[in-house]
Every structure is written in structure tokens, then in C-alpha cells.
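For this depiction, one protein chain was excluded, whereas all remaining protein chains were kept in their positions.
Chain naming follows the written order as A and B, and within any one chain the residues start at number 1.
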Amino acid sequence: MKEELAPGRSGLKMKEFPIWEKGRKGRSGFSIPKQDVEKAPLDKGLQAGSLNLPDICELEVVRHYTRLSQWNFGVDTGMYPLGSCTMKYNPKTNEKQAVLPGFAGAHPLLEPGLCQGILQIMYELEEFLAEITGLDSVTLQPAAGAQGEYAGLRIIYSYHQKQNSPRKKLLIPDTAHGTNPASAAMCGYEPVMVKSGDKGFLSAQKVAGLMDEDTAGIMITNPNTLGLFEEDILEVAGAVHSKGGLVYCDGANMNAIMGIVDMAKTGVDVLHLNLHKTFSAPHGGGGPGSGPVCVKKDLEPFLPVPRIVKEKDGAYRLSEDLPDSIGKLHAFHGNFGVMVKAYCYILSMGHLLKKASQLAVLNANYLQKSLKGILHLPYDRPCMHECVFTDKIQEMFKVTTLDIAKRLIDYGFHPPTIYFPLVVHGAMMMEPTETETKENIDSFVHAVREIAREAEENPEILRAAPIRTRVRRLDEATAARHPVLTGDIVNK
Amino acid sequence: MKKVDELNLPDDLQYTQSHEWARSEGEKLKVGLTDYAQDQMGEVVFVELPSPGESFRQKEVFSTVESVKAVAEVYMPVGGKIALVNESLRDDPEMVNRDPYGQGWLVEIEPDEPSQVQDMFDSAGYRKMVRGG
Partner (left out) sequence: MRYLSHTPEDIKEMLKVAGRNSLEELFAKIPEDCLRKEDLVLPEPLTEWELDNHLEALARKNSDSASVNSFLGAGSYDHYRPAALSYLLQRSELTTAYTPYQPEMSQGTLQAMFEYQTLISALLGMEVSNASMYDGASALVEALFMALRISRKKNKVAVSRLIHPGYRDVIRTYFGPTPFEMIELPYLEDGSTDISALEGYEDLAAVAVQSPNFFGCLEDLAAFKETAAGKEALLIVSFTEPLAYGLFKNPGSQGADIVAGEGQSLGIPQSFGGPGLGVFCTHKKYIRKMPGRLVGRTTDKYGETGYVLTLATREQHIRREKATSNICSNQGLCATMAAMYLAFAGGSGLQELAALNRDKCEYLKREIEKAGFFIPFSRPGFNEFVVDFSPDFGQRYTGLLEAGIIPGLDLGTFYPELADHYLLSVTETKSRSDMDALVKEVSL
């Protein structure tokens, strides 16, 4: 039997070709409903020729995706300490609720009387998120964190327009996620970079020095991407507010401070959350996410429409009556399916959300202390929910952060976020989340210790890693030089 | 990555703070990225080149060079007109890595102000600048 025809290559590492290499014209994996009406004649000039899509029977499609899934690593497979991504456990009951026919089968243009259950969920989720952040009003419309950022900045833009004080610039720390400057640019702002201080957080003095009346405000991430709380946040916010600017907070790291910090008290005017991070919805290998935006009362008039309103009689309806609204960001109401999961999570956790944050921070500090000395810790301070290490110690063996990350795969762990934040050379950003047990963290620490030893004794094994995966390190340079983005069935 | 002492910095070239090199070839100036720049970038995968005939001021961006995970803007060492671009980089961008001072050159410039060449470092000066951070 030829190797390429064999179903298994080594043990259970199944070989699986692209799906269009399966099937044969005339097969089908779909139950076509009965033809209970006459066939309607059709003008040949409008008609497509035959479609260049494969015909495959049901079993073969099922096997195909089952095999692909076996090449993947998810939170359900093992510890996934990907910094800033909050890869906590995704509860299974949430998945079950989100696909109930009353939710999954609901049309987005149902009139309110026919979707009261859905509107109630959205209304209550808005209230829960307002309570958790300390802010006043919430929109659930943004489909992901980056769209939440855009929405938040767009609100700030409209606010300044309304004040007859349009502004051109926006302050963004050098530790920010790339989405921050990109969102600012889409909103027409010129990003002005703020260097973070020696201690890893912003200096109020620096911010005050950059802030002027042509600057719309600042976009901070708190806790920041070094895993540190912005200790001067009150002074930073004061400096921004004194010039008429607003404070935007990227809430990607909210998992550290639920029930502990009141974001309104920190001076934040607008904040986005990631339901697929903090609120346990799965990330789906890329999305869908959901990026609600929370604002202070005076920014409520600018929120996207429609708004969900609760009437005196307890009925919910949708209102477009918001003349200063920034408009719509989504064809309908955002990613409702993701909202259901976050709603279920909050209902299951209640006040225990605070405990979740405490344990997330405990796990990160435990990890930080356990790895200190094995890896270089550039900011040796108590951290929040994540900690950042570098490859400085391993540098002398010509071993890099990338090598360490790839070797972790061989040990059965997802690597941390690497080479981010940009201000830390060779960064490894680790976020264990609260849902990992002490034993899992110990086991991860053990793996890193082993890898550090290998770096000294046998660095070649790190440079060759991963060696236990179906494919080895892939040639990304050729992929970018000569891009192949579609398979052979596409006419090029 | 290379240590500063390992960098190949030929003595017959001029260097800029933004890591371009330039070589006088008659009236024209051939320009590329230094060994340091290509080493920092990693494997170059794409080079966006200007069109011959376009004019740029000194220190203006005239090209971008991309590796898998980085983008670098390339600046005019002197003001002038683009006389020629290295077309072979479209198919072989890795020349920037393999032969930065030879086949990996980017453009040929007709300088407006030849005296601007004096704003550049010599090899020793550039090495010192890189070492300094």
C-alpha cells in the first residue's frame, strides 16, 4: 500500500487530505427535502454552470472533521496559558443553553412581543456587566473586542463633536495591544505613543505632558499587558480629564479584578469587555467573540442603536430613539449566541466572580514565583492575572523564546503569548487563569524547568522542537513569499 | 542574531541612522538595507518598491520591507529621484538577507543634493552607533 493512501501514518496521527480530494460526483451528505411544488422554469442566461465543490457522503465528512479536530489543542485538551487571552474553562452547560431552539432559531427581526426571552437576557446581561464594571450603561452590539474598541472610540469621537470640541490625537501606551492603535486610526485619530515607566506602568507626569486640548483622551489597558495594575491610574485619569479628554479602558484583562476594582472609580469613561475571555465563552479557534462596551452615564446618548428598553409593565422593547447615537455596528444585534453563554456564566457564578478573580491572581502570582530564576523576570513585582518572563537567561545558549514555546508543545502545554508586549525583548506572557488546578500549574512549572535544563545541556532539541506533533516547525517565510491561500479547485 | 562585531559593514559604503547603506556609482547612489537591518528583520518575504521616476525628500519613506513578523520602512538617505529599482526582489525578496550589499540592493537614486551624502556615517561610525543602542 502506498504511504499516501494509508489512513494512519503513525499510530493515531491520521493523515487527512484537503476535503475536495474526497468524494465523487453524485454522492451526497445532505437530506434534500421533498419537491412538493412544481419546478419553476429558469432563464439559462442567469444560471451557473456546475459548481466546483466536492460531493461527499455523510460519514466521510464526519471523519474528515473528526480527524482535523484531533490535530488541534483546546482548553479541553490541556492548560493553555496564553497571556491576555484568558483561556479559562468554557462550561458545557452554556453551550447547551445557547443552542436551545428558542434562541438558536430566533430571527433577528422578530417583533419584540415575539422575542421577550431574548430581550430579557440582553437587558439583564447589560445590567450585570454594568454592575461588574461599575459603569452605568452597556451596549452588547460589538461582535468582538476590536469592534468594541472601535465603538468606544467612536463614542468618544461623537462626544467631542457634540461638545464642539473635535480632537485629532489619542494617547496610547507602548504596551497596548495592536488593536488599540488600529482602532484609533479607523476612527480618524492619530495615535500618540506613551512610553511606560520603569516600573512597568504609566507615569501620570508623562501623560500630563502629552495631554492637550487636541487630544481626545487615552486608551489604557488595566491591568496592563505586563500583568500590572496601573498604580497611578487616578492621576493619569485626572490629567486626561483636566484637558477635556476621556479615558478609554481596554478591559481584556478584567478577569483580574471582578468584584475588586470599581472601574468608574478609577476614572474610566468607556470600557470594552471580551465575553470570550473574562466571561467564559469559547473562542472557537478565532471567533466568534463579543465585545460589549460599558460607559458612564453622560456617554449613554452616544451608544449604538437599537437600545433595549424595559417598560413599566415589565415588557422589553427595542428603541431607535437616540438622536446622538453613533448608529449601528452590526447588521442586527451583535453575537447573541455568545451573549447567552456569558449570561449563563454570570448566573452560575454570581458573587463568586470575585473569587474567580482572586484565584486567577493567586495562580498567576504562584506561577510567577515558581518560575522566577528559571526564566528571567523583567518586572519583579507582584502581578495581577498574568506574568511576563523573557529568554534572557537562555540567550547564552542561543535559545530563544520561540524555541522554549515550541518545546512546551512537546510537553503537552499550549505555549504562552510570545514576543508581546513589544516593550519586553523576547517576552513570554503567561496567564494561567483561575480554572487551572495547583497540580496543573506545578506540572507546567516542571515542564519549564526541564526545558531550561535542556537549553543548557542539549539546546539543539529546543531548536528542533516541536518533535511530537503531526507537523514540525512550518516554513512561514515561504508561505508569505509565495502565498497559497486556496486549494486547487479554485480557478486562479 | 549577530553580535555587533559579527556584522559585515564594508568600508566603501556610507550608512544612515535608519540602517540604509549607500554606494556612489558615478552620478547615482545605490541604496539597500544594512547587514544589521536584515539580521534584525529575519527572513525577508516581501519588498514594496517605488516606481522609477518618483521623487522623495531626504528621510522620506520610499519602500517597505516585510519579514514574517515585522515591517520596516526604508528611508531616503538623500533626496532625489528613483532611477532604477531592483525588480528581481519581487520574486526573490530573500536576496536582502543573502546578499544585502550585492544582489539585495533596493534602488538607485539620482540625488538632488549630492552633498547630503555627507550626512551619513562611515563604517566605523555606524558600527559605533549600532553598539550604542
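The definition used in the following text is that contacts are C-beta pairs under 8 Å (C-beta built on N, C-alpha and C of every residue); 3 or more make two chains touch, one makes a residue touch a chain.
The model shown is predicted, which means the values in this text are computed figures rather than measured ones.
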Name every shown chain in contact with the chain that has been left out of the document.
A, B
Residue among A:136, A:395 or A:476 that touches the chain left out of view
A:476
Residue, one of A:171, A:220, A:273 or A:356, that touches the chain absent here
A:356
Across A:217, A:282 or A:426, the one contacting the chain not displayed is A:282
Hidden partner chain, residues of chain B it touches:
45-46, 66-71
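The rule is simple: only the chains that are shown with their structure count from here on.
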Taking each chain's mean CA coordinate, chain A and chain B are separated, in whole Å, by 38
Residues of chain A defined as touching chain B within the complex
419, 476-477, 480-481
Residue numbers on chain B that touch chain A, as the complex places them:
43, 45-46, 66-69, 93-94
